[in-house]
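All protein chains but one are shown in place.
Residue numbering begins at 1 within each chain, and the chains themselves are lettered A, B and C in the order written.
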Amino acid sequence: MSEISGQPLSGKPAARVLVAGASGFTGALAAQIVWRHPRLELVAVTSRSEAGTRLDQLYPRYRVPLELTELDLDRIEEVDAAIVAYPHGAAAPTVAELRGLGALVVDLSADFRLGDLPTYERWYGEHGAPELLEGAVYGLTELHRDQLRDAELVATPGCYPTASLLALAPLAERGLVAETFISAAQGTSGYGRSSDDTVHFTSMTENAFPYKTEGHRHRPEIEQELAALGSPAPVTFVPHLLPLDQGEIATCFAVLSESLSKEEAQALYRERYENEPFIRVLDGPPDLRSVRDTNECHLYVTVEEHGRVIAFAAIDNIWKGASGQGVQNLNLMLGLDETEGLG
Amino acid sequence: MSEISGQPLSGKPAARVLVAGASGFTGALAAQIVWRHPRLELVAVTSRSEAGTRLDQLYPRYRVPLELTELDLDRIEEVDAAIVAYPHGAAAPTVAELRGLGALVVDLSADFRLGDLPTYERWYGEHGAPELLEGAVYGLTELHRDQLRDAELVATPGCYPTASLLALAPLAERGLVAETFISAAQGTSGYGRSSDDTVHFTSMTENAFPYKTEGHRHRPEIEQELAALGSPAPVTFVPHLLPLDQGEIATCFAVLSESLSKEEAQALYRERYENEPFIRVLDGPPDLRSVRDTNECHLYVTVEEHGRVIAFAAIDNIWKGASGQGVQNLNLMLGLDETEGLG
Amino acid sequence: MSEISGQPLSGKPAARVLVAGASGFTGALAAQIVWRHPRLELVAVTSRSEAGTRLDQLYPRYRVPLELTELDLDRIEEVDAAIVAYPHGAAAPTVAELRGLGALVVDLSADFRLGDLPTYERWYGEHGAPELLEGAVYGLTELHRDQLRDAELVATPGCYPTASLLALAPLAERGLVAETFISAAQGTSGYGRSSDDTVHFTSMTENAFPYKTEGHRHRPEIEQELAALGSPAPVTFVPHLLPLDQGEIATCFAVLSESLSKEEAQALYRERYENEPFIRVLDGPPDLRSVRDTNECHLYVTVEEHGRVIAFAAIDNIWKGASGQGVQNLNLMLGLDETEGLG
Partner (left out) sequence: MSEISGQPLSGKPAARVLVAGASGFTGALAAQIVWRHPRLELVAVTSRSEAGTRLDQLYPRYRVPLELTELDLDRIEEVDAAIVAYPHGAAAPTVAELRGLGALVVDLSADFRLGDLPTYERWYGEHGAPELLEGAVYGLTELHRDQLRDAELVATPGCYPTASLLALAPLAERGLVAETFISAAQGTSGYGRSSDDTVHFTSMTENAFPYKTEGHRHRPEIEQELAALGSPAPVTFVPHLLPLDQGEIATCFAVLSESLSKEEAQALYRERYENEPFIRVLDGPPDLRSVRDTNECHLYVTVEEHGRVIAFAAIDNIWKGASGQGVQNLNLMLGLDETEGLG
């Protein structure tokens, strides 16, 4: 194993794929998933800050034996698709260039998630490619599968909207959600690699806390999608940081416009998701270990004595909450089986 | 330090104290606090399961050099006060005996927390000493201080009600809480020492999950107290378990009957708690490390865009959420300074 | 995914495999590896304590949808091979029965590791099937590959001997090891599922400690094999428990009978292991995250100023230290590619 082994492809690749921004947590995972994907060829991994380093030096556990390079426009012609894992705000110009060269793009940033430009500008500042907003498809696969098959630019949702919306969608689609309160929590991989003291092991062990309590940028994303599903309800949302690496739990309280029994709610969830390959509706509350390193979302719904619904979703924040869902969408865009490479 | 050193008392003790059930997490901590308390003499520590073991063998970090014994009624006469750390349901008969012998009792179980006997029986089964219910005082110190000074039997609240009620009390006292949704989370010390696989390190590391999602016994306790404070609001409550030892965070969403600005809410909290020795109202969200191994409660309140209040409380679940508050109450019952031994 | 899906086999299985003792950590992992193995059919998973429970209820992350049953001798005829994950001492009788029925057996216990019966009896007590000792092959694959191809009963080594011997073998094979001192440490999965307070999350977090300091049963196993390799050196060995789930590091100090430079030592290790699929000789010290959930062993060797060798090995204690190596051996016994199902 001292030699760089070739990528384990089975037959001719369906697409040659670039991962831009592969030195961060989600970019590195995207590179690994593409590397092990039987139908995708990983042609380049780029990073401004870590150019010259091999990705398996930076993330030994991912075993991707490619050197990180600066993004080089001359190579772009050879690329059929790109996964862009840049910070919010920084992605749009690169996405525009890649689209200009004809590449399919899965963007993991927030830059194309909000359809409404003023809302984007309020939370993130000026937009680097507003002309692409209209054509972008919101990449929560289970809610937008048909549009994703024809998409050329996909805005992969944040991890909090992914978990929250999967937890509420069966109710929201029937127009039942009148109000919702979401308390969500994720591990430190969601805080990003550019570490400050907050995520020093010494600070995080034996710790947990809410953050961005004065308004998190994921809230408008959740409200946008709930409204699109049929329930334009106000969302109160609080994120927390937990002393673990990968994983996210969303605990969603919903006040309904019509009452449902627990049995009705549970039947509704089972029916809604029965054919979804990555969604499991459980008989009891989900836990994070069961979804770690998978693209699955585990759900549980119950109705308490006062008639309020409590819906839980557990995901791995960098898999179904970012890179795994990104590849799930790319599979659809390329006409592949949605689960390919995500087993 | 190889010799058993005497208890570090300053002067004549204000009371001779027994800790019953000292082999569990909260009982052991209660024993340690009493042991180091300058005015209390720890005369015995009892345990059925661990009788014959020295407490500092079982919990080396607590350094209490006393042998655990079976509870012996003949010694009870020499005891002025007892802290009872038995499981729910098992405490009542022992509490009754101790009261019969004239000892002041701080009970850490749920047995005397619910004033309404049918409610108790619904959640816990038959009550072992219903005749004592009426005289018991609910030991959330900051809400019932005056009654606690004269109390002979105090029911120390659970950790979830302590955090949740301190987070909501300033609003509830003004009758403002119309509805509330509470998502709370605690560390594994709250799960108890009688370990099953759930709290094996192998199961808990990198994990977190909601539990008792179909109704937690602490909910009626919270509803009882909110009503007593002036806000008979329905409470929706979900607890979670976190991969840490000591600590609890309550994230409380409240819909108000009258709107408050963020500034008004924050001023209300500061004013309400300004003279409280163990309550700190912060300028931003609390974290668990800052309250670990202390009897403090750190609070933060904000009002979000849709006018809903989010109030956070962080405590150490076995200190302010159990044994620390127990001693805080015992100090009051004995006419001592409330903070003594809890510094 | 709500249906139990069939096992993902490619073509006719090479063997029908039973995993006995599948409710423990190593047995459950063995069951998972066999379940996902493209050439092995998992025909039964047994457990005395958890019979009637589905394995994916007990270990959701392993996703093996089979019910645990009591070991049933009538089914044994249909089995070609068995992996036995019983406690030390309890395995021998079952192994003997399985061998009597003609099944190939990979034993994960210590029962057939020590070739010398008196040594076994000193550390473990009476032996349940001493007549099988002579034919058993010690299953440290990289040291005994040729014998393993013809073996019918394999004693998979403990995790500590696996790591320590892989770290010392290149020197031991040349008769260079005069004395060795080994400080090794593993995570809580190595402590076993039958939890006591020692591995309660509350006890282990922020903790680490040596244990079995008066003699660990793995020491004679290491001495036996070092001698067999050509270096009958005395071994001083201490294990430690760490606050993590899976992983083990062995730090081995060796005094040599002839001096070697650092370059010579490193060249020796690279050469020795260059064709080994699961061994990686690194350019710097190994870490546990890089081997987690893999069957790999990462090694590093250096020589310090006084001429002593320090050799490090990192493995996942339940993979290469138990079940992964068990399947690696079973692959050899069945004439399959050694790496099959362990990718």
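Just so we're on the same page, contacts are C-beta pairs under 8 Å (C-beta built on N, C-alpha and C of every residue); 3 or more make two chains touch, one makes a residue touch a chain.
Keep in mind that this is a model prediction, so the values were computed, not measured.
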_Can you say which of B:38, B:115, B:277 or B:307 touches the chain missing from this structure?_
B:277
*Specify the residue from the set A:188, A:236 or A:266 that touches the hidden chain.*
A:188
*Which listed residue, C:35, C:120 or C:300, touches the chain dropped from view?*
C:300
*For chain B, which residues reach the chain that was dropped from this view?*
1-2, 60-61, 205-206, 270, 274, 277, 279-281, 287, 289-290, 292-293
_chain C residues that touch the omitted chain in the full complex_ = 179, 181, 183, 185, 187, 203, 205-211, 213-215, 234-236, 238, 240, 242-247, 249, 251, 253, 255, 284-289, 292, 300, 302, 304-306, 308, 310, 312, 314
*Which residues does chain A use to touch the chain missing from this display?*
25, 187-189, 193, 195-197, 199-206, 243-245
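Please note the rule applied: only the chains that are shown with their structure count from here on.
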*Average the CA atoms of each chain to get its centre, and name the chain whose centre is farthest from that of chain C.*
B
*If you average the CA atoms of chain A and of chain B, how far apart do the two points sit, in angstrom?*
40
*Using CA atom averages as chain centres, what separation in Å is found between chain A and chain C?*
37
*Just curious, how far off is chain C from chain B if you go by their C-alpha centres, in Å?*
46
*Could you tell me which residues belong to chain B and also touch two or more other chains?*
187, 203, 205-206, 243-245
